[in-house]
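The complex is shown incomplete by one protein chain, all other protein chains being positioned as in the whole.
Now for chain A:
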Amino acid sequence: MIPTIPQSRSFRLIYGGYVLMFFLYLALPLTVVAVFAFNDSQFPSLPWEGFTWNWFFGAEAPQIGVFHERGILRAVGTSVFVAACVAVLSVSVGTTNAFLFNRYDFRGKTVLYVLMLLPLVIPGIVLGISILVFSSTLANGIWDVAQMDIQALRPGLLLVVLGQFSFITTIATLVISARLQKFDRTLEEAALNLGATRLTAVRTITIPFLMPAIIGAVVVAFLMSFENFNTTLMLVGSDAPLTIAMFDRLKEGSTPLLNAVSLLLMLGSSLLALAMILFQRR
């Protein structure tokens, strides 16, 4: 079943057809979401009432577009803020983790490595509730001891950031470790021989080498945080990130406004992904 082994014509046709069907299946839901963003109707469904830009730029009810819808814009702002925090935090810790596992041998290293992988096999919703439970235990304990109510430990943005950080760090660690393993240690030693201190050697030789992986990890962490639903759902307070805000609207019934938001999301994340690929090619 490789090109060098002759296969019957009908087999090749059926196989090719299957793969084609698969890609149609992949594209179908995303395409309909995109197309109905331009439907001049209150519902993202047939019949097609004509083409309109109103769901993007409309300023009057009943067709208020994305760019005039306060709730959605605020939710986008919240999501960007959370995603930026998560990206910076998880990539920083991911980098130190990668160095730790790559450069040091110590007792308990294997155990720590397995623990580091665990967040990948814990369901997101369980991660969410465990952090919710622990933070409220902490908050209640502080209240009992010092009569102080720490709002930050109640559901809200801090907990959302921590919840997402708790598993995205694992991914950042894996991405950066993979590149660090390919690093030629003799380059660093050369720098040391030439009189650089250890820190200077790492800063001027190793970090630039790691840069593609670090940028890649930042983009992946940002996207994962932006899209995260399960963990966020359990930890969210009054400021809802975009996915939660959209979910609440979707439950009430949908208008093409949601399609317009979705289309912008698709464009945004594909642009980001494309930029990352181009950067890494360079």
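Operating definition for what follows: a contact is a pair of C-beta atoms (placed from the backbone, for glycine too) under 8 Å apart; a residue touches a chain by one contact, two chains touch by 3 or more; residues count from 1.
Note that contacts and distances are computed from a predicted model.
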The complex's invisible chain, by UniProt name, from "2Fe-2S iron-sulfur cluster binding domain-containing protein", "UxaA family hydrolase", "Polysulfide reductase NrfD" or "Spermidine/putrescine transport system permease protein": "Spermidine/putrescine transport system permease protein"
Contact with the hidden chain (one of A:L13, A:I122 or A:A152): A:I122
Per the touch definition above, residue among A:W53, A:W143 or A:F229 touching the missing chain: A:F229
Among A:T96, A:T200 or A:Q280, residue touching the chain not depicted: A:T96
Full-complex contact with the absent chain, from A:F22, A:F67, A:W143 or A:F279: A:F22
Interface with the undisplayed chain - residues on chain A: 1-5, 15, 18-19, 22-23, 25-26, 28-33, 36, 43-46, 92-93, 96-97, 99-100, 103-104, 106, 110, 112-127, 129-134, 137, 162-163, 165-166, 169, 174, 198, 223, 226-227, 229-230, 233-234, 243, 246-247, 250, 254, 258-259, 262, 265-266, 269-270, 272-273
